[in-house]
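Attaching a single structure in structure tokens format; questions to follow.
Every protein chain but one is kept in place in this view of the complex.
Chain naming follows the written order as A and B, and within any one chain the residues start at number 1.
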Amino acid sequence: MKRISIDPITRLEGHGKIEIFLADDGSVANCYFQVPELRGFEKFVEGMPAEEVPRVVSRICGV
Amino acid sequence: MAKLKLASYWAAACGGCDTAILDIHEKILDLAAAADILFWPIALDFKYQDVEAMPDGHLDVTLFHGAVRNSENEHLARLLRAKSKVLVAFGTCAHLGGIPGLANLFDRRQIFQRVYHTSPSTVNSDGIEPQTRTTVPEGELTLPEFYDTVRPLDHIVEVEYYVPGCPPTPKQIWNVVQAIVSGQLPPKGSVVGASDKTQCDECPREKHEKKITGFKRIATAQPEQETCYLEQGFLCVGPVTRGGCDTRCQLSGVACRGCYGPPPGVIDQGAKAISAIASVIEAKNEAEVERIIAEIPDPLRSFNRFGIPGSLLVRKNL
Partner (left out) sequence: MTFEPKIVGILCNWCSYTGADLAGTARIKYAPNVRVMRVMCSGRVDPTFVLKAFAEGADGVLVAGCHLGDCHYIDGNYKTLRRMALLKKMLSDYGIEPGRFRLEWVSASEGGRFAEVVNRITEDVRKLGPARFREARKKRISVSAA
């Protein structure tokens, strides 16, 4: 089975990769999209004063 | 003159640094005239294998932003170090750990527990967590290993220059680009694209003698816009933060939270913030001191919002 890796995906915000598996006749047998990133904002803002949270979570996406 | 070979890469990042680079607007044409960009995931379609195929030292300058959170970030830090003549820690995350560095108050287990199990919007009845290796009928899939501790870039590899800011301002980015293109760079290990003084030096607010008798929060009190925040009792870490951003936060109605990192000579921004702020508290006895400091919620994340990984202790001891 042939495998094509697209790593990284580009021209968007964020990390991602795509693995494509081709059957012998060249058709796509299966395709997997993976997100290889996590920062944990939902955890590390716990306990912060509410008015500070917008200044932190704005860094989830700077675009 | 041969065009410079440039790369810009993001690790545990948000895209803000890349957006700030694009915010130099029409000067991007001057940048394109001076440099070939050979790897820039937000804008160009080069792949990791293209970088791996480069000879060592092929890239003249790499701007590396984002903190080192997982094994993929670490791999790219080492790969780009090998392929670059000059590696720049670009933006607060690469410089000091940045906002993702707040995760250093927790560990992998606590973060995964929240993200994949207990968060109210998570639907995961099978209790699945990401695995570094997963076998599927067609073969094996891999994901990076998520470390317990977030690191700034220079904990992993040697770095020639640091450009602070979350993000660095477009004006400072242009200054840095010009310095790179003209070859007029300061000694290795320097912070570039920022001033050598603190925020207070640039801040337009009026300053008088400080005697803080209590702390206020913008959630419950309204600051005056002409006077120093700290004087009014609103926590501001401007006195221990490098200048160079034209006090964009203070001009927008909020106090400085320190994203430009410590000024020259300061090795732990949080520690210095304590020293500076404690100096201007007015209290005559232990009870008064306790009363006043109890009004600062969340001390560590207030005094060192952006640089916990780059601080002396790096992370919370769990």
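Heads up, the rule we're going with is that contacts are C-beta pairs under 8 Å (C-beta built on N, C-alpha and C of every residue); 3 or more make two chains touch, one makes a residue touch a chain.
Note that the structure is predicted; figures quoted are calculated from it, not measured.
Participant: With touch defined as in the header, list the contact partners of the absent chain among those displayed.
Facilitator: Hidden chain, whole complex, touched shown chains: B.
Participant: Could you tell me which of B:Ser121, B:Gln184 or B:Asn317 touches the chain that is not displayed?
Facilitator: From the options B:Ser121, B:Gln184 or B:Asn317, the contact with the absent chain belongs to B:Asn317.
Participant: One chain is left out of this view; which of B:Lys5, B:Arg242 or B:Lys272 touches it in the full complex?
Facilitator: Answer from the full complex: B:Lys272 touches the omitted chain.
Participant: With respect to the chain omitted from the figure, which of B:Gly57, B:Gly139, B:Pro264 or B:Pro299 is a touching residue?
Facilitator: B:Pro299
Participant: Can you name the residues of chain B that touch the chain not displayed here?
Facilitator: 71, 74-75, 105, 108, 145, 147-149, 151, 154-157, 266-268, 270-272, 274-275, 277-279, 281, 283-286, 289-290, 293, 296, 298-301, 303, 311-318
As a convention for this text, only the chains that are shown with their structure count from here on.
Participant: How far is the middle of chain A from the middle of chain B, if each middle is the mean of its Cα atoms, in Å?
Facilitator: 20
Participant: Mind pulling up the chain B residues that touch chain A in the complex?
Facilitator: By the definition above, chain B touches chain A via 10, 12-20, 41-49, 69-70, 72, 98-100, 102-103, 105-106, 110-111, 114-115, 119, 130, 136-139, 141, 143-144, 146, 166-167, 217-219, 254, 257, 297-298, 301-302, 305.
Participant: Within their complex, state which residues of chain A touch chain B.
Facilitator: 1, 3, 6-8, 10-15, 19, 21, 29-30, 32, 34, 36-40, 42-52, 55-56, 59-63
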